[in-house]
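One chain of protein is taken out of this complex; the other chains stay put.
The chains carry the letters A, B, C and D, assigned in the order they are written, with residues numbered from 1 in each.
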């Protein structure tokens, strides 16, 4: 907080090592982002694996913009000082699935009673979707006195439980959905987008510190431009995207995924700069119904901050 | 000049549910330069009395006056030789002896000079670099005596310092103590269970009664010095003191 | 019958860089029912010798034979009264005294009966429920003696057990010790620095030389019992022993 | 000396902290979302208490704690004694324990899930392994630091094997062991909360995680206060008493 202004010649970006974050990964690795902002601006990156951490980092002014799911985006907006954390664009749509264990005997919503189902941490995009889906289908979770047991547990732990057969199904994002399907013989019961109007919903959004971007339009707008063109590049170069993604994993973690997994995962989602505002609003309604947005109601007005990527910025809801 | 005055010192201790009255009102006047030996039955409160004078324990009633001022705290003018050594196991023998000097900020070389003298007197020179667990009991006691003597205090409070020593070493030290006392004219309070020792050393012998103890009798002793244990002239005095003591021990047995 | 035999016991200790030869080859034969008193200058190795007999320390050379078998371990047939108490602070006085009986699996009531007798002998009945930090030094020593006596061992190893006691208590215990010994015909090794005490108690007095110590002289003592400290008949013996000791202490001073 | 009553000191101290906290948060050095005021935190506490979730969380965590801690104390004492008395065990099993203890609880979670699944068993495993070390090492130190005279005297009076352990080693090392229990308890309490946080499976740790997942700092701090308060109550009700008793018996007070 003491160095609020010292970073003005820096752009600090956070994202996850997931295929849904193909835009920042490709944008960084191919140098698209750096080219767009020019030599004067230093781009720094941080790789996270949880939404709350990204939000904490935004709050503590350790990063400027982040790629996160709609859950953290909404919570970040609502909890930030002066609603200063806003959605600046989209990055991916779709890309989550419900995978059932081969021995689970789940074929439809009616088979869920008494089953153990996992999703990543509370308030995360898949968690909200799972719980919403259950209540849509008249099912209650165990802690509310129902019969479905929901475990909130990290993706690697879901994998372990899946191997052991301790869970009957999991609501997970790509590439985990594909990993469970291909490596462990899981059955993809449905793609989440099938439950959404137009089969689309925002799954990765670009959010950021509004003061920061307003103050640094001169390089932020070119960056945003590059964000858009990177999306287009990915859609026309899926194979090269897979190579870049795996190289990124390798250099970062010393490991990579099989080509199959990446290809299928990538084909299961749509890389788009469109934030799909309607899905964000209905997502917020669902989260609120689950009690995730506090006890005093919520107000999303001003959550979107749009810039005309060709020059003049404007505001919208 | 009165150096120390104990005025009606009373001390209780808790033993589970009951209270034990250890000291029942000790009155004692010690002039500057006195060498007072305290004798009394085991467990009567001799150590407790010295601890109160040292300022390590508070009396429940009464007070100690030192040079006319009440004693409330410990002070380097009243140095105690503890009955159970209390040597510091993390220090070598020499460092144990020099402890008080170091606390007083005396420089290293001077400390060494002083401590060497007393180590020699206590026949410990060869063990200057040993740790205390490497010493025999009698050697530990000698370290404790040396540690007190180097402090050169106004008042020395010695609690059975010679108890673990063989007769010969003790005889040597009885001579040394008299020399030190004559040279420095220190005021000394010396607890012992050895009546002969008390008569050799003391200008006065104070006899404690059984618990709750008071000072039953004070015996002046002006025999010429240097005295030795075998002095016939002290025999009469010893008989007197033993006569005072005997009924006390009987009582404590009852 | 030979109860205990020490054969050329040698013991070294490390003191920093140099090695100290404490025992220089101790030879001693103790018959069953002997009461052997050990005297010698402070730090000569009396405690070390007892510890070796108890099996608490291994000699560097030589061996101890107990009933003809070499001693390698501690055993309840050889019970030691430690010079520095070693009472258990977490136990009450009575439980300290009963410790060995409890280890031997003796039932509670019987333990109490035995321990009460010795607590009474040591004048500690009133303090049966106290913890050891609540006792005076002399009282602790008496607890340690009681703790050993209740064990009723074949061989009693006593390391200056009366050092912290006043003359009167000591006189009472000297009588008790002789009674116990005569009644039970125990074998006793008794370290003391008090030559009079040694002549009152012992059937034999063994004089240690200075370090590296050997047994310089063994003095038989067949004076009639019960003996008391004041016995004129013991005086000659005491003089002899002191004459043996004096040069040793001088040496250790040198 | 009679025990002085320090309740007024405590009250002043804690009230002081709350006042300073309120002043800082009103001064607006940090925004509310990273430094909530005591008032907001209290609100969250009241809410959690009124819907009962707090008490249910405490009860669940305490239940797991008690099992995990029992395992840790039993295992730690046994191991500590053997390590102190048998050098070969110290060098083998002992060194392994030390090594295992360098591993943070989080790192155990994947293995715990593998071995125990998402059960209380897994949480208890993580709890016990988080606490056993403190008990072990304090017992070890305690036994190593026993005045050798005690052991000699006991052996001399015929104490052997298990008798030596129960009648001498344990009571003689007890002042250290209590310190081990105190720490074992604190680390077990941490362990429970940490495991619940990662297993997300009821208990206070779960509530804490929920707060964090929703970036609700005042909820996080509220639960942290509950964790602290529970810790303090247990400490003063159970361990302070035990400690005072032992200390006064040893004549150290």
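Methods note: contacts are C-beta pairs under 8 Å (C-beta built on N, C-alpha and C of every residue); 3 or more make two chains touch, one makes a residue touch a chain.
In this text, all values refer to a predicted model and were calculated from it rather than measured experimentally.
Participant: Where does the absent chain make contact, in terms of the chains shown?
Facilitator: Over the full assembly, the chain not pictured touches A, B, D.
Participant: Consider the whole complex, including the chain that is not shown, and state which of A:34, A:57 or A:278 touches that chain.
Facilitator: Counting the whole complex, the residue in contact with the absent chain is A:57.
Participant: Write down which of B:35, B:66 or B:99 is the residue touching the left-out chain.
Facilitator: For the chain that is not drawn, the touching residue is B:99.
Participant: For chain B, which residues reach the chain that was dropped from this view?
Facilitator: 51, 54-56, 74-76, 78-80, 82, 84, 86, 88-91, 99-100, 102-104, 131-134, 147, 151
Participant: Hey, which chain A residues sit against the chain that's not shown?
Facilitator: Spelled out for chain A, the touching residues are 1, 17, 46-49, 52-53, 56-57, 59-63, 154-156, 159-160, 163-164, 179, 183, 249, 252-255, 257.
Participant: Touching the absent chain: which residues on chain D qualify?
Facilitator: Spelled out for chain D, the touching residues are 4, 6, 9-10, 12-14, 17, 34-35, 87-88, 91-93, 95-96, 98-107, 110, 114, 133-134, 137-138, 140-141, 144-145, 148, 175-176, 178-179, 182-183, 186-187, 189-191, 193-194, 197-198, 205, 208, 212, 217, 220-221, 224, 227-232, 235-236, 247, 250-252.
Rule of thumb we're sticking to: only the chains that are shown with their structure count from here on.
Participant: If you walk touching chains, what's the least steps from chain B to chain D?
Facilitator: 2
Participant: I'd like to verify one number: the distance from the centre of chain C to the centre of chain D, where each centre is the average of its C-alpha atoms, in whole angstrom.
Facilitator: Once rounded, the distance between the two centres reads 48 Å.
Participant: Distance-wise, how many Å sit between the C-alpha centres of chain A and chain D, to the nearest whole number?
Facilitator: 37
Participant: What's the distance between the Cα centroids of chain A and chain C, rounded to whole Å?
Facilitator: So the centre of chain A lies 83 Å away from the centre of chain C.
Participant: Which parts of chain C, given as residue numbers and ranges, touch two or more other chains?
Facilitator: 84, 134
Participant: For chain D, give me the residues that contact two or more of the other chains.
Facilitator: Not one residue in chain D touches at least two other chains.
Participant: Report the complete set of touching chain pairs.
Facilitator: Taking the chains two at a time, the touching pairs are A-D, B-C, C-D.
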